[in-house]
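Remarks on the structure that follows.
The complex appears here minus one protein chain, its other protein chains still in place.
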Amino acid sequence: MNALGSLLLVLLLAGLGFAGGQVAGLRPLFGVVVPYAAFVIFLLGVSHRVVLWARAPVPFRIPTTCGQQRSLSWIKPSRLENPSSTLGVVGRMALEVGLFRSLFRNTRTELREGPRLGYGEAKLLWVAALAFHWAFLLVILRHLRFFLEPVPAVVAALASVDSFFEIGTPGLYATDIVLAGALGYLLLRRLLSPQARYLSLFGDYFALFLLLGLAASGILMRYAVRIDTVAVKQLALGLVTLSPVVPGEVGPLFFSHLFLLSVLGAYCPFSKLMHMGGVFLSPTRNLANTSRMKRHVNPWNYPVDVHTYAQWEDAFRDKLKAAGLPLEKE
Amino acid sequence: MAEADRGLAPLTRALAARKDAIVAGWLSRTLESYPERNRRFLLQERDAFRNPAGHAFREALPALLDELLGAMDCARIEALLDGIVRIRAVQDFTAGQAVAFVFLLKKVIRDELRRPAHTAFFPSGGEDKGEGEGLAAVEGRIDEMALLAFDLFMRCRERVYEIKAAAAGRRTFLLDRMQARRP
Partner (left out) sequence: MAEEVAKPEDLAQVDYRPPAKDWRDPAVEFRKGVFCYSAAPKHLQYLGLPNPRPWHPSDADWKLPADWKRIILEGMKERLDRFRSFRLFMDICVRCGACADKCHFYIGSGDPKNMPVMRAELMRSVYRRYFTPAGRILGPLAGGRELTEDVIKEWFYYFYQCTECRRCSVFCPFGIDTAEVTMMGRELLNLVGCNINWILEPVANCQRTGNHLGIQPHAFKDAIDFLVDELAEITGVRVEAPINRKGAEILYVIPSAETFGTPHYYTLLGTLLLFHAIGLDYTLSAYASEGGNFGLFTSHEMMKRLNAKIYAEARRLGVKWILGGECGHMWRVVHQYMDTMNGPADFLEEPVSPVTGTRFPHARSTKMVHICEFTADLIHNGRLRLDPRRNDHWVATFHDSCNPARSMGLIEEPRFILRSVCRRFHEMPENTIKERTFCCGSGAGLGTDENFEMRMRGGFPRANAVKHVRDRFGVNLVACVCAIDKATLPPLLEYWVPGMHVAGVHELLGNALVVEGENERSTDLRGEPTGAAGASAGPQPEGARE
């Protein structure tokens, strides 16, 4: 139900963009107003969420330690899994953000019997997640060629490396394949695994379908339905230089693509997609395990009712005396 | 025993040849007693430490079938059943539900025998009672197994109460010891 509903919603949105691109009178709306609005919502929304997180204090130093602590000089500490220095934390975070270290932990197991089905699935999740995120990043970077003039050498180089295999014309981008494949796997996993299906919400499917729609329209435009890339670049440059030009006949699929992107951007701050920013702030990962070494201050540490020694001695004075235990007051 | 086991040998041979299919059927039917979303995990996760319950079933069921078709060694059967029943005794099962998996084997075996290659045993399609002698013997053995499982279940439940009592003793260990040693 969740899956079907979100698929329909994404199709509807894509259709809306498609239709909007067909009507000359709506093109300013779909080509300029909507992208700007989405961008503003994205910026304001994301910064609002990040500010909310950042404003909430970290009262306690609670890293999850995944290795040996730094204690005695002759015991080798685990510098990355249980960092005790800033450098270690940076390393831990880099592994976490760049390689999904914790998710990878899923895969290391031993003493299995029989075929490695469960093992394979756990590893696939890590591979697919990693593949998707890196491919997505590269695809975004590649898109910079639409927004920058002249196109920086790095971006051009990226595009040529990406189409390294030189399959077909225009050259097939490896990242396109990886992106679509990984998204497809992540979706199938949610649909087929009873556990994942049980815990998936509307938003989980919606995000996946949105990204798939985005990828599909992009891939179609590159390999099947040719569009006027010069006009696209004109539009993109106009948008980033704040001197928007209302585009002409760019090709309707492009408007689907642009509209889905706008929806994704505007949806981001209200959804789990915020995890991209949140991972950097996670107190179980971004703190060094120096809890006993350096004092960590809690800004709202308030006094509490403690049963003091004096109260305790008063309560048990006779018994303390009879047992011969020393007293503060006789 | 000999009387009861009449017609057993040819049947056990036939069943042994189909062991894998029977075990697979038995396993999947047994796991049907768990919620659907867990079943796949129980069935597919092969790591003995991530999925101890599924592992216990996968280890015990084939071995139990071997015993059923072979020596029917009570001590070994008990050990094998124990691995499963001990788990089910602390899950939300009644005694009947907890040991029902043993009976499921009957249906699995019958289904397996009904398949075309074995019409030799059911020339009349199950109408003639005489031809079921071997089958009756196998099913008698399954009943024995189920009774053993039931006993084990009850023993596990008793064990729970004994352990609880012992744990309470452990908590006041020193007090008891002081009383005993310092009259």
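Every chain is named by a letter (A and B) in the order it is written, and numbering of its residues begins at 1.
What we mean here is this: a residue touches a chain if its C-beta (ideal position, glycine included) is under 8 Å from a C-beta of that chain, and two chains touch if they have at least 3 such contacts.
Model, not experiment: these values are computed from the prediction.
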Of A:Ser47, A:Ser160, A:Gln195 or A:Thr241, the residue in touch with the unshown chain: A:Gln195
Residue among B:Met72, B:Ile87 or B:Met154 touching the omitted chain: B:Ile87
Of A:Phe39, A:Trp134, A:Phe147 or A:Phe316, the one touching the omitted chain in the full complex: A:Phe316
Residue among A:Phe100, A:Phe136 or A:Phe209 that touches the chain left out of view: A:Phe100
For chain B, the residues touching the chain missing from this view: 29, 32-38, 41-42, 45, 47-53, 55, 86-87, 90-94, 96-97, 100-101, 103-104, 106-107, 110, 126, 129, 132, 136, 139, 146, 156, 159-160, 162-164, 166-175, 177-178, 181-182
Chain A, residues in touch with the chain not shown (by the definition above): 49, 52-62, 64-72, 74-78, 81-82, 84, 96, 100, 102-103, 105-106, 108-111, 122, 125, 129, 193-196, 198-204, 270-272, 274-275, 278-279, 281-285, 289-298, 300-301, 304-309, 312-313, 315-316, 319-320, 322-326, 328
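Everything that follows uses one rule, which is that only the chains that are shown with their structure count from here on.
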Interface residues, chain A side, partner chain B - complex: 109, 111-119, 121, 193-195, 197-198
Touch list for chain B against partner chain A, complex: 36-41, 44-51, 55, 58
